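Data block below; observations after.
Of the protein chains in this complex, all but one are displayed in their positions.
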Amino acid sequence: MNLEDELRSALRRREPSPDFTDRVLARVAAAPAPHAARPWVRWVAALAASVLLAAGAVEYRHYQGERAKSQVLLAVRIAGSTLHKAQRKVQMLHTAHRSVS
Amino acid sequence: MKTAAFLTVFLLFAGLSPAQQVKWNYDKLAARASETVDVSLDGALLRLATKFLSDDNEDEAKVKKLVAGLKGVYVKSFEFKKEGEYSAADVESFRAPLHTSDWQRIVGVHSTEDGEDVEVYIKNEGKAISGLAIIATEPKELTLVNIVGAIDLDTLSELGGHFGIPEVEVEKKK
Partner (left out) sequence: MPQRAPSTAGALDFAGLVRQHQAMVFSVAWHFLRDHALAEELAQEVFLSLHQHLATLESPEHVQFWLRKVTANRALDVVRRQQRRPMVSLEVVPEPVAATSAGDPMLGETLRKLVATLPEKARMVVILRYQEDLDPTEIAEALSIPVGTVKSQLQRALALLRAKMSRSLGEKAI
């Protein structure tokens, strides 16, 4: 038994209840409109929200950067090892040719 | 479940990534492959990546220097369950875009012993290298590389043969 394959099978995605989407949309529609708050409360809330938004964007940028880094390293490894293999074969051919002549 | 999204950060139109120098169409090959590694990084993503490569790590610092100024790095590697899943005609279709006056084949190695062939092409713009293309074939694997920009081949090869290169898990998309 391959445990990882069995885990993929066991943990495959499942659908929630058939009316899940409708219930979410209903909750969104029913969400109360934010009532007017005192100006300083609104200012603090806006600042907190903007910090959270910035944090979210920063996190995503970090995620993109780390992924890009992984991909660059992978690409260099593949390209480099292929090139290195070619150079080694050429060197071996040169060596073989010199030993024969 | 992730399918075609792994490591691919671009939408692929007709098998061609944006800003890729070589017009390779590998859709059919990808469909036959049991595992695929797909890296597509344009200049903007390469610049972002260099910000995350460490100057304190020797290999990462070399990679950082290597990719600085590059305009794109595109790698496609296909693994097949059995031999014979791709044909000589498939390989020739990948050579065809490189049969132009601005591409020059600098290495062509054919090994009957292990069935591994490697061809290396450089693109010249005046006296400068402006691109690199590699076609590497093995009985059950085919790799295509296109690097856009002035690449230092010695450093790239050195990194490829260096045991210290960071161990990157080759996660493959199915």
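A and B label the chains in the order they appear, each numbered from 1.
Note that in this section a residue touches a chain if its C-beta (ideal position, glycine included) is under 8 Å from a C-beta of that chain, and two chains touch if they have at least 3 such contacts.
Remember, it's a predicted structure, so these values are computed and weren't measured experimentally.
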Determine and list the chain A residues touching the chain excluded from the picture.
1, 3-4, 6-17, 20-21, 23-25, 27-28, 31, 53, 56-57, 59-60, 62-64, 66-67, 70
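Note that only the chains that are shown with their structure count from here on.
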Chain A and chain B have mean C-alpha positions lying a whole-number Å distance apart equal to 21
Given the complex, residues on chain A that touch chain B span 12-13, 64-90, 93
With touch defined as at the start, can you tell me which chain B residues reach chain A in the complex?
1, 7, 9, 37, 39, 41, 45-46, 48-53, 60, 63, 66-67, 73-75, 77, 107, 109, 111, 116, 118, 120, 132, 134, 136, 143, 145, 147, 153, 156-161, 165-166, 168, 170
